[in-house]
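On to subunit A.
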Amino acid sequence: MPPVPTAHYVFLSAALFTIGVIGVLTRRNVIIILISIELMLNAVNINLVAFSNQLLSVNGQVFAIFVIVDAAAEAAVGLGILIALFRNKETVQADEMNLMKW
Partner candidate 1 sequence: MWFHEHILSVVMFLPLAGAMLLLLLPSANKSLIRLTANIVSFTGFLVSLLLVFWFDADLGGFQFLEKVEWIPSIGANYSLGIDGISFLLVMLTTLIGYLAVLCSWSAIQDRVKEYYIYLLILQTGMLGVFMTMDFFLFYMFWEVMLVPMYFLIGIWGGPRKLYAAIKFFLYTLVGSVLMLLGIFGLYFWNHSQTGVYTFDIPTLSNMNMPLDLQLWIFAAFFVGFAIKVPMFPFHTWLPDAHVEAPTAGSVILAGVLLKMGTYGFLRFSLPMLPDASRDPRVVSAMVTLSLIAIVYGALVSLMQKDWKKLVAYSSVSHMGFITLGIFVLNPNGITGSIIQQINHGISTGALFLIVGIIYERRHTREISEFGGLSHVMPVYATLFLIIAMSSLGLPTLNGFIGEFVILQGTFEENKVWAAIGVSGIVLGAAYLLWLYQRTMFGTLDNEKNKTLKDINFREFMTLIPLVIWAFWIGLYPRPFFHILEKPVQRIVERVRPDYYATAQVASPAEAPGPAAGQEESAEEE
Partner candidate 2 sequence: MQTVLPNAFFYILAGVILGGGVITITRRNAVHAAIWLVVTLLGVAGLYLHLNAEFLAAVQVLVYIGGITVLFLFVIMLVNLEEAASERQYSGQWPLGITCAALLLIELGYFIYKGQEAFYFAESFGGTLQPNTELVALALYRDYLLPFEIASLLLLVAMVGAVVLAKKDLE
């Protein structure tokens, strides 16, 4: 039985990516939306690492590291803003952020 073809990893990542997307689109809780974004980024990482494994080059892994860094940064700032918002508005629901429209 041959090793797992990379295509499967791609399928997996696509699936995880979609799950993340669904989370972003459907959940009201901003925190959970942020979590879903983390899922999307992980999907990307799966791709990268799978490729790097297949191509026998670590660049993909390094790329993945940077993605993780980015994820950390975004999470930090996002949560910071969320806290600021929560101070003013006492809510974490995405659809209650409706001051500006049209």
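Simple rule for what comes next: contacts are C-beta pairs under 8 Å (C-beta built on N, C-alpha and C of every residue); 3 or more make two chains touch, one makes a residue touch a chain; residues count from 1.
Candidate selection criterion: all candidates are chains of the complex that A comes from, given by their letters.
Note that this is a predicted model, so its numbers are computed, not measured.
For subunit A, the touching candidate in this complex, among 1 or 2, is 2. By the touch rule above, subunit A contacts candidate 2 in their complex via residues 1-4, 6-8, 10-12, 14-16, 18-23, 25-29, 31-32, 34-36, 38-39, 42, 45-46, 49-59, 61-62, 64-66, 68-77, 79-84, 86-87, 90-95.
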